[in-house]
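Shown here: the complex without one of its protein chains, the others still in place.
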Amino acid sequence: MVNGIDRPLDLLNSAKGKEILVQLKSGKQFVGKLLAFDIHINVVLEGTKEVEDGEQRRSYGLTFLRGDTIVFISPSVN
Amino acid sequence: MVNGIDRPLDLLNSAKGKEILVQLKSGKQFVGKLLAFDIHINVVLEGTKEVEDGEQRRSYGLTFLRGDTIVFISPSVN
Amino acid sequence: MVNGIDRPLDLLNSAKGKEILVQLKSGKQFVGKLLAFDIHINVVLEGTKEVEDGEQRRSYGLTFLRGDTIVFISPSVN
Amino acid sequence: MVNGIDRPLDLLNSAKGKEILVQLKSGKQFVGKLLAFDIHINVVLEGTKEVEDGEQRRSYGLTFLRGDTIVFISPSVN
Amino acid sequence: MVNGIDRPLDLLNSAKGKEILVQLKSGKQFVGKLLAFDIHINVVLEGTKEVEDGEQRRSYGLTFLRGDTIVFISPSVN
Amino acid sequence: MVNGIDRPLDLLNSAKGKEILVQLKSGKQFVGKLLAFDIHINVVLEGTKEVEDGEQRRSYGLTFLRGDTIVFISPSVN
Partner (left out) sequence: MVNGIDRPLDLLNSAKGKEILVQLKSGKQFVGKLLAFDIHINVVLEGTKEVEDGEQRRSYGLTFLRGDTIVFISPSVN
């Protein structure tokens, strides 16, 4: 089930093309399809939506998120 | 549609010459045409406008934005 | 009992596959099974639960936590 | 018009000897003539004036500004 | 008495296996037996106790503390 | 008048032995004679005085100021 996650970036690699949740240090959350990431944890999302208290607030389409503003990333949005 | 985005910087590269939205850590947003960027995510915008709550507040013309103050960049301003 | 902990990362290595508690700088705590970590202290948790005042608040499943947001990690949740 | 700005630092280079506006993370703004800058975006201004709400507050003459305190720089003060 | 402390890390080395006090930037203090540390000042404590206003608040057992959250470390808890 | 300032550190070099004003991120200002600096913008001042609202608050004599706490340095105190 979680085979193949030896290093943290393996999780991001396995999440490519899937919906992920990104929690920012500012408190905001973004959801979108993960298109790309790098070792700085910079990520590109497609169909990005800003979420607050479980409600969608704003859409940004394609978005480049700087890694140093990210607290956590979860591929399993629920 | 989003072909060619293998690495996060590919999105910025494809946005050169286009209008982008830049969200700063201070909470401010800037829109302008992306002229240049580097690996630190320093960016240069042309026709820069500071936006607050969807309203334009101030114009700065050409602007150099330091990468470490940026939260996200979205080429699809809406 | 604590044999084999010569360097700090040895503790994380010995905690792989076990439940850990992660305290974030934002004040939030997460518990989950440690799947992977790296030298930046980026960690991947399975079955991640956000905890506040000892009560579970939200579940995130698999989660990638950025190391620079972490204050401490304790394998012995109590 | 904006020819020759391939990299962000090109903008600063073209602004040497001209009046620029520097926005600091603390919220303060400085204007002055750009004499020098480096890759850390440390800058030296001549005839530096601290500006608040569009009004000049204090003069500092020659000033060395540390790059990591800078949010943006705009050569086109308006 | 304080022989052999030529470099700051010498103090941490001499404190291995002894009770230390760790002050975090968040304001919290931890006490515990120092098992390991590295050049980033990441430390592992055994029998970790969170202390506030001189009173013990919570126990964490083995704990990995990230160096960049630490203000000071004192081997002589009093 | 400002000949010879090709790089930002040239200004600090030309200010050696002269009175400078140092603005810290904490909001405090220090004045003193610049004795030494390095590429991290760590500086040593002689006859250091802490200034608030233009009034001298406290004297520290020789002082080592860490570069990463500095916002700007101005050799022309006025």
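Should a chain be cited, it is by its letter among A, B, C, D, E and F, assigned in written order, with residues numbered from 1 in that chain.
Keep this in mind: contacts are C-beta pairs under 8 Å (C-beta built on N, C-alpha and C of every residue); 3 or more make two chains touch, one makes a residue touch a chain.
Worth saying up front: this structure is predicted, and the values here are computed from it rather than measured.
Peer 1: When the complex is taken as a whole, what residues of chain F touch the one chain not shown?
Peer 2: 24, 26, 30, 35-38, 42-44, 46, 48, 59-66, 68-69
Peer 1: List the chain E residues touching the unshown chain?
Peer 2: Answer for chain E: residues 2, 5-12, 21, 25, 41, 67-68, 70-76, 78 touch the chain left out.
Here is the rule we use: only the chains that are shown with their structure count from here on.
Peer 1: Chain C and chain D are the same sequence; what rotation (0 to 180°, nearest 5) superposes their CA atoms?
Peer 2: Going from chain C to chain D via C-alpha fit gives 155 degrees.
Peer 1: Can you give the whole-Å distance between the Cα centres of chain C and chain F?
Peer 2: 43
Peer 1: Roughly how far is chain A from chain D, centre to centre by C-alpha average, rounded to an integer in Å?
Peer 2: 34
Peer 1: Based only on mean CA positions, could you tell me how far chain B sits from chain D in angstrom?
Peer 2: 19
Peer 1: Residues of chain C touching 2+ other chains?
Peer 2: Expected reply: 68.
Peer 1: Treating touching as the only link between chains, describe the layout with one word: line, ring, star, complete or other.
Peer 2: Drawn as a graph, the chains make an open path, so a line.
Peer 1: I'd like to see which chains touch which, written out pair by pair.
Peer 2: Those chain pairs satisfying the definition are A-B, A-C, B-D, C-E, D-F.
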